[in-house]
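What follows is a set of notes on a single structure, which appears directly below.
Yeah, one chain of the complex is gone here, protein chain that is, but the others are all in their spots.
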Amino acid sequence: MAVFDLILGLLLVILVRKCLSITDMFGAVISFMAFGLLMAVAWVRLEAPDIALAEAAIGSGLTGALLFSTLGRLPHSETRQPLVPRGSGSGPGYWLVTGFWWAAAMVLIATFVFSFQELQTPGLGGPLQERLAESGVLNPVTAVLLNFRSLDTLMEIAVLLAAVVVAWSMGYVDWPARQTIPSPLLPGVVRLLTPVFLLVAFSLLWRGSHAPGGAFPGGAVLAASGILLLLSGMTVQISPRGMSWLRWVLSAGLLVFVLAGVSLMAAGFGFLVYPEQWAGNLILLIEASAGVSIGAMLLALYVGGEPDMAPSQPNNPVSRPQ
Amino acid sequence: MTTLYLVLVGVLMGNIAVGLLRILRGPTAADRIQAGQLFGTVTVAILLLLAIILEKPIYFDVALVFALLSVLAVVAFVTRSWPHPDAKDQDEQRD
Partner (left out) sequence: MSSATDMFGAALAVVGVLFFLAGTLGLLRFPDIYTRIHALTKADNLGLGLICLGAAVQSGSLMTALKLLLIWILVLVAAATGASLIAQTAHGRGIPPWTRQE
C-alpha cells in the first residue's frame, strides 16, 4: 500500500509540474484534468469519500467542460502561444529558487511525519461521533455541514450566489450560444443520458443524510447535465416570466436556509439551532433546495453571463454547416 | 489476494504515467484528449479495485460519478475547443 501511495504522490507532483510548466494552454488543461482524476483517487486513499465524490463531480466533469469551452472562446493564436518564454525554467536563478522550495517542502513533510506520533486521534472525529445522534442525520459529514457548522455552509452558498450575481453583472451572453453539432449522434446520446444524470443527482442528494453525497455533489451532477444539454445544441427560450423563475431557483437554497434559521430564531431556538425531533426533516429540506440551487448556480457560472431574453434566434437545434 | 489487487492498481497507475507521454507528444489536440479519456477509464478501474481492496462499496459510487461525467470533457472538447485550421473566420463570425 505504501508503494502505491508513493507512486500516487509522485504522479500528482509530476502532473502539477507539467500543468504549470507545459508551454501551451491545451496541454495544461489536459494535465489539470488528469490531476483532478488522480486527486480523487488520493481522496479515496485518504478515506474521504465525500470529498472524492465532490472532486469527481466538480474537478473532472465541470472543470473540464468549463476550461475547454473557455479555450474555444479564446482567439486561436492565443491558445497556441507559450505561456512562458522558452528561456525560463533554466539557469542558476531558477534552480536556486526551485531548490529552496523543494528543500522547504521536504523539511515540512519530515516535520509532519515526525510529529505524526503525537496525533493519536486526528481532528474532532471522537466528539462528532458522540453527538451524531442528536444531529438528525447518520452521515457525520452532513451532520457537520448542515447542523453543527451550518453557518459555514450558508456562507458558502451565499458566496456562490454572489459569484453568479457578479457574472451576470458582466453583461449578457448570446443565448443560445453558437451551435455547431458535429454529428447527430450527440443529441441522441444526451437524450439517453439525461435521465441517468438526473437519477444520480437526486440519489446523491437524497442519500446525503446517511451516506456520502449531499447537496454539493448532487448539484454538480445536475449542473453537468445542464452543460451537456447546452453542448449538444439544446436551445432555450427564456421569457421574462421564466427569467423571474430562474432567479427564484438560483436563490432558493440561500432563501430556504436563511428562512429556516430566522424562523428557528423566532421560535426561540437560536439561529440554525435545530430542535432534535425536526432536525432530520429540516436538513432534508435545506439540502434539497440547496442542491437544486447549487446545480442552477454552477450552470449559470458555466454560461458566464446573464442570459439574453430577447428571442435572438428561432428554435433551431439542427446543426449549422461549418 | 489483496497483494494481487495492489499490483494490478500499480500497473494501472503505470499506465497513467506512460500515457502522460502521449499528452506530451501530441501531435494533435485530439490525441491528447484521447489520452485524457484513457485516464478517465483507468481512474474508474483504479477506484473499482480500491473499493475491493479497502472493502468499502461506497467507492463504487465515486466510480459511478466518474463514469457518468467522463463524457462531458470530450463533448466539450469536440464541440467547443478543437483548434480549427480556419479558426480565424469563425472568430469573426462569432463577434
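All chains are identified by letter, namely A and B, in their written order; residue positions are counted from 1 within each chain.
The working rule: a contact is a pair of C-beta atoms (placed from the backbone, for glycine too) under 8 Å apart; a residue touches a chain by one contact, two chains touch by 3 or more.
The structure presented is a predicted model; accordingly, all values stated were derived computationally and were not measured.
Set against the missing chain, the residues A:L151, A:V165 or A:L185 yield one that touches it, A:L185. Although one chain is hidden here, its contacts on chain A can still be listed: residues 182-183, 185-186, 189, 192-193, 196, 322. Remark: the residues of chain B touching the chain excluded from display are 1, 4-5, 8, 11-12, 15, 18-19, 21-22, 28, 30-31, 33-35, 37-38, 40-42, 44-45, 48-49, 51-52, 57, 60-61, 63-64, 67-68, 70-71, 74-75, 78, 82, 84-85.
We take it that only the chains that are shown with their structure count from here on.
The touching residues of chain A, counted against chain B in their complex, run 1, 3-4, 7-8, 11, 14-15, 18, 22, 26-27, 30-31, 33-34, 37-38, 40-41, 44-45, 47, 49, 52-53, 56-57, 60-62, 64-65, 68-73, 75-76, 79-80, 178, 180-182, 186, 189, 193, 196-197, 200, 204, 211-213, 217, 221, 224, 227-228, 231-232.
Residues 6, 9-10, 13-14, 16-17, 20, 23-24, 26, 29, 32-33, 35-36, 39-40, 43, 46-47, 50, 54, 56, 58-59, 61-62, 64-66, 68-73, 75-84, 87-88, 91, 93-94 of chain B are the ones that touch chain A when the two sit in their complex.
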